[in-house]
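Of the protein chains in this complex, all but one are displayed in their positions.
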Amino acid sequence: MLLSYAGYIAVAAAAISAALVAGRNKMDWFGVVVLASVTALGGGTVRDVFLGHFPLAWVANPALLIICLGAAFATIALARFMPKLHYPFLVLDAFGLVVFTVIGCEVASSMGQTAIIVVVSGMVSGIVGGVLRDMLVNEVPLVFSSELYATVAIVAGTLYTLGIGFGWPEDWVALGTIIIGFALRLLAIAFRLEMPKFIYDKDIR
Amino acid sequence: MLLSYAGYIAVAAAAISAALVAGRNKMDWFGVVVLASVTALGGGTVRDVFLGHFPLAWVANPALLIICLGAAFATIALARFMPKLHYPFLVLDAFGLVVFTVIGCEVASSMGQTAIIVVVSGMVSGIVGGVLRDMLVNEVPLVFSSELYATVAIVAGTLYTLGIGFGWPEDWVALGTIIIGFALRLLAIAFRLEMPKFIYDKDIR
Partner (left out) sequence: MLLSYAGYIAVAAAAISAALVAGRNKMDWFGVVVLASVTALGGGTVRDVFLGHFPLAWVANPALLIICLGAAFATIALARFMPKLHYPFLVLDAFGLVVFTVIGCEVASSMGQTAIIVVVSGMVSGIVGGVLRDMLVNEVPLVFSSELYATVAIVAGTLYTLGIGFGWPEDWVALGTIIIGFALRLLAIAFRLEMPKFIYDKDIR
């Protein structure tokens, strides 16, 4: 229940974050709507295809497309009145990352998938939309930039899977996971927490 | 019936348009066949996966693959005898856009999807093949260039959906939609009809 409301808000947040990126790339209105929809619904779409979970979320519930459309045009109309959007952009993106991760875990879990697939499903659900957004405008995806990003999805997915495994109430597990994951991503940005790198400099091609 | 013949012609047209692009990029014969197949069948493939509509069109009917193969090698053999191909390329591409859109609407409609999904299915079906073609050779997709393109698919999809909703005969609705959509795309090219742009110049990353 909680998760379903949080999902609508996360779709709107992801669509707005994408519309801002579209505007910075001077896309036309159609491009803004497409980028908003791909970003907000792409993670869930890839997850559902991987799991063979048909119909897709937005096919079963086209209201999700309407939300993307509305968020895109609201951003077009209101962006000029807003201050510098560096931090709002990162916060919207972080919110989508965490909520989509929890929804992805919930979908796989309700299909009776194994724990590892539940966590992978959450990760795909959480990060793929943002990766597609960044690839479509030729930016280096946030997921490959230095701060923890996918790791946040993996941690959140693991916490959610453990919580459900302990038999705790789903709404509380979802809420707790969202709060912890969101805080972790913001801390990662603030303190530049990074994963170690693998550097291999011999020629292989 | 009409739609099924138009579909074969559109597959050949899209494969030829893609083979010309492949030749301009000096691809080897294998690359020509792959680019032709991805362009001609990619939109329908993504549409069918989104709708959970298995088997895919070309898996159920491998003749579609043979058409792509034949069109690719015919283009390799005959391209040298042809004049400058700027306009033929745009006309072939426009024909594929409109016919694939109508086929995409028909598939979703016959599955009993809602009107919004029927239109989105047509749009995906119509534009994704050309987008993949342009991305694979690192050109800016026609869909993101300035003239109306996806808008043509949306208008055509809406007209088709309305016509079927009014209970008009399917063949006539399909034929009318193809003619109107094709004319609209050619007018958009001729008169440089464009969607308005969203330009947002504050820094967000």
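Before moving on, here are some points about what is shown:
Note that the chains take the letters A and B in the order they are written out, and that residue 1 is the start of every chain.
The rule is simple: a contact is a pair of C-beta atoms (placed from the backbone, for glycine too) under 8 Å apart; a residue touches a chain by one contact, two chains touch by 3 or more.
Computed from a predicted structure; not experimentally measured.
Touch with the hidden chain on the side of subunit A covers residues 49-52, 113-114, 116-117, 120, 144, 146, 150-151, 194-205. If you put the missing chain back, the residues of subunit B touching it would be 19-24, 26-32, 34, 45, 49, 54-56, 59, 62, 65-66, 75-76, 79-80, 82, 84-86, 89, 139.
Everything below uses one rule, namely that only the chains that are shown with their structure count from here on.
Per the C-alpha superposition, subunit A sits rotated 120 degrees relative to subunit B, a value rounded to a multiple of 5.
A straight line joining the Cα centres of subunit A and subunit B is 30 Å long.
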